[in-house]
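As you look at this complex, bear in mind that one protein chain is not there, while each of the others sits in place.
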Amino acid sequence: MTLTQKLINDGNDTVDEMLAGVMAAHPDHLWRPDHAPRAVIARHGPREGKVALVIGGGSGHEPTFLGFVGKGLADAAAIGNVFASPPPQPVMDAAMAAHGGAGVLFMYGNYAGDVMNFDMAAEMLEMEGIETRTVLTTDDIASAPREARDKRRGVAGNVFIFKAAGAAADLGLPLDEVERIARHANARTYTMGVALSACSLPQTRRPNFDLPAGEMEIGMGIHGEPGIRREALRPADAVTDEIMDAILSEMAAAPGDRVAVLVNSLGSTPLMELYILHARVNARLKAAELEVHRTLVGPYCTSMEMAGASITIMHLDDELQRMIDHPCDCAMFRQG
Amino acid sequence: MTLTQKLINDGNDTVDEMLAGVMAAHPDHLWRPDHAPRAVIARHGPREGKVALVIGGGSGHEPTFLGFVGKGLADAAAIGNVFASPPPQPVMDAAMAAHGGAGVLFMYGNYAGDVMNFDMAAEMLEMEGIETRTVLTTDDIASAPREARDKRRGVAGNVFIFKAAGAAADLGLPLDEVERIARHANARTYTMGVALSACSLPQTRRPNFDLPAGEMEIGMGIHGEPGIRREALRPADAVTDEIMDAILSEMAAAPGDRVAVLVNSLGSTPLMELYILHARVNARLKAAELEVHRTLVGPYCTSMEMAGASITIMHLDDELQRMIDHPCDCAMFRQG
Amino acid sequence: MAELTPQRLVASFAALAEKMDAERDTLCRLDGVIGDADHGIAMAQGMAAASGAAADLPEGASLQDVFNAAAKAFLNAVGASSGPLYATAFLRAGKAAGPHAAMPLAETPSLIAAMAEGIAARGKAEPGQKTMLDAWAPAAEAARRGDDLVAISAVAHAGAEATAEMIATLGRAARLGERSRGHRDPGAVSAAMIIAVMAESWSRPDGA
Partner (left out) sequence: MAELTPQRLVASFAALAEKMDAERDTLCRLDGVIGDADHGIAMAQGMAAASGAAADLPEGASLQDVFNAAAKAFLNAVGASSGPLYATAFLRAGKAAGPHAAMPLAETPSLIAAMAEGIAARGKAEPGQKTMLDAWAPAAEAARRGDDLVAISAVAHAGAEATAEMIATLGRAARLGERSRGHRDPGAVSAAMIIAVMAESWSRPDGA
């Protein structure tokens, strides 16, 4: 079988080498404690009296997570191996470096591995006298039915959900409030994706799953976890309509409501295609008489070189709009 | 033969549908004249007495060109079909909408088709009494020998070269000066790339060229034009070294000189790999005792879903550094 | 005497559009080897637009009107290298045909010569640089020699075939150097096809 074409050195070194490159490229935004090479800290984020927002998860989703570490967004990120939760140690390292005496909010996608590792870190931090809370993101509406929202995966909606919580923390709100806003943001964020080709792990360089040419998988996860249905590849508008139907039906917004939109590349799907999708997303939102308050189009939460895209809609209210509009300055995401 | 997996509708409509999506996503940054759907104008760029910087070329390289239209960078872009120069009409439309009485500078990559179409537009503008100048970008050092620099292609270095000229225009410099700075920026910018897989045109969805798995092509152009050598895929560090050797030798910088760096994805190569390349680029620059003044890592000049990357180094001097540091605010590129 | 009329010229453009559409993928593949794989798309799109614009002209349009409309439509639909080259070619042919309602078929080789001049003027290529001019230039020479359309078309075809042996020094393929040898230039191949369609279309005395 042919190996995926990657520009890497040893497949086991990709995460550490990537981090070296990130640190070299963004010294004004990011730093790492000497003893904690897998904890990435915002240079201008953490400060005394501020709730520390600590995010993290497996690598291979860049710019998620490390690209969202910065003033106004996350204070630190713990970096795992490719598609693998970080162990408790870097999570603790990140939290210790970021906390400013007002508690730590952990936010990450709802995956069994991440929950176990972050929970272990939280227990150990508690022993150090550091208060922690956890809000799992569960925006992937394809990954479990509406009634089982808390079983869903966290995917690209992370960007908006982290952003809202990061703004709340940056505004100096107390831990209870930051946690409440994070939960509120997660509850109003809806994502669904479609995959057109597989990614592959750098260690094996073999496709993570088998998706024959001419087919697509609706609802595929960002680690190549199977979605809800596999079928013949359809035109962009038809795919967008299926996703938007699902999101709009669950979101149940009233005419005049405002939304934030993210059309996200899962990796190799280029901007040209994202904007084609976006043209339809925008038309559907207009038809539903919703007001688009903010739009992001690009690779925000990827699965290495997987082809495909996801659409995220956050159903804004005054509070979330304020949080989404709050400025942030990260190495890979800036606003305001 | 299997067709490339793309999220599109009719392959002939991709550019117009993409533009519809771009306009919907970025109304605060961009607008189009009603009669000129292929001319994209900066909302806050053009103004009376300012040299108009007009860029353009074929589609399929997004965020190049339209993503670099905005205050502090290009005032307008003319948008061609995929991998095809725009005809003279949208070039004229873009120039007419952008010019503020101080002349128009056309900048684009050095390709036969673009030269013919932009030159036709320039002739017609002259008849309208609008003065134009043209600076072709020729940063791709793999595309012709050093002695024939004016035969080289323009590729990802566009970002820095356009940026320098855009800053000069934004600072209110006269046409002569903006042109001089543009030429100066082009002369000091060096790019070389490597392709790991083909892209394909949306109209045919067939790979533009044949690159067997396990091989790479050094020096491939951003339209899939053959490069200088095809060989077995090598580790990232070895590829980076070959590119950096070529650039450093031609650049001939003295220890202590400053540079700007762009590690660019040609499409499907993800950030993880770009940062692995960047770690090595940075090490090589350090070893050469050069000071890195600014770093960009990401998809800046792509070939749809082609796998591969390019490295650009701009050899700064005080003037270019000032231009590169000048703020800009485009839909897909912001600084300062 | 058999004549080229505006109606007949409109039909020629329809035939050109049909041919380029049929050869689209072949031309793209040729361009893929030494260029950017889009030549078939450009030619198909350009000729379709030219044919449409020619057909849309009102009753009473002259030969020059047809060529001018085709030139403008081709250019605006395509851009690329082919756009300016064929737009200029058609404009020159229109000038040669003049604002008339007919031209003797025997004189149509002059249109081929005029188109070749337009392409040479716009592209500033020299024969031997592995471009479409390597089909157009020998065809024009044959036309000026007084050869008939069948002979002209044969010469164009031979010219296109001969590009396989050339090293490109102009256009996208120029950066290839030695690696461009062994492959025909897509623009020369489509040029030979165009000349063949015109020759066929302007040879039948009945104009059918």
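Read from first to last, the chains carry the letters A, B and C; within each, the first residue is number 1.
Keep this in mind: contacts are C-beta pairs under 8 Å (C-beta built on N, C-alpha and C of every residue); 3 or more make two chains touch, one makes a residue touch a chain.
As the structure is a computational prediction, the values presented were derived from the model and not from experiment.
Asks: Considering all chains of the complex, which shown ones does the missing chain contact?
Replies: Even though it is not drawn, that chain still touches A.
Asks: Please identify which residue in A:120, A:171 or A:283 touches the non-displayed chain.
Replies: The missing chain is touched by A:120.
Asks: Tell me which of A:32, A:223 or A:258 is the one touching the absent chain.
Replies: Missing-chain contact among the listed residues: A:223.
Asks: Considering the whole complex, which of A:186, A:208, A:282 or A:302 touches the chain not shown?
Replies: The missing chain is touched by A:208.
Asks: Applying the definition given at the start, please give the residues of subunit A touching the unseen chain.
Replies: Contacting residues on subunit A, toward the hidden partner: 12, 58, 80-89, 111-113, 116-117, 120, 143-144, 151-153, 200-201, 203-204, 206-209, 221, 223-226.
What we mean here is this: only the chains that are shown with their structure count from here on.
Asks: Which chain is most remote from subunit C in terms of Cα centres?
Replies: Centroid comparison gives A as the farthest chain from subunit C.
Asks: If you average all the Cα positions, which chain's own average lands nearest?
Replies: Of all chains shown, the one whose C-alpha centre lies nearest the global C-alpha mean is B.
Asks: How many angstrom between the C-alpha centroids of subunit C and subunit B?
Replies: Centre-to-centre distance between subunit B and subunit C: 32 Å.
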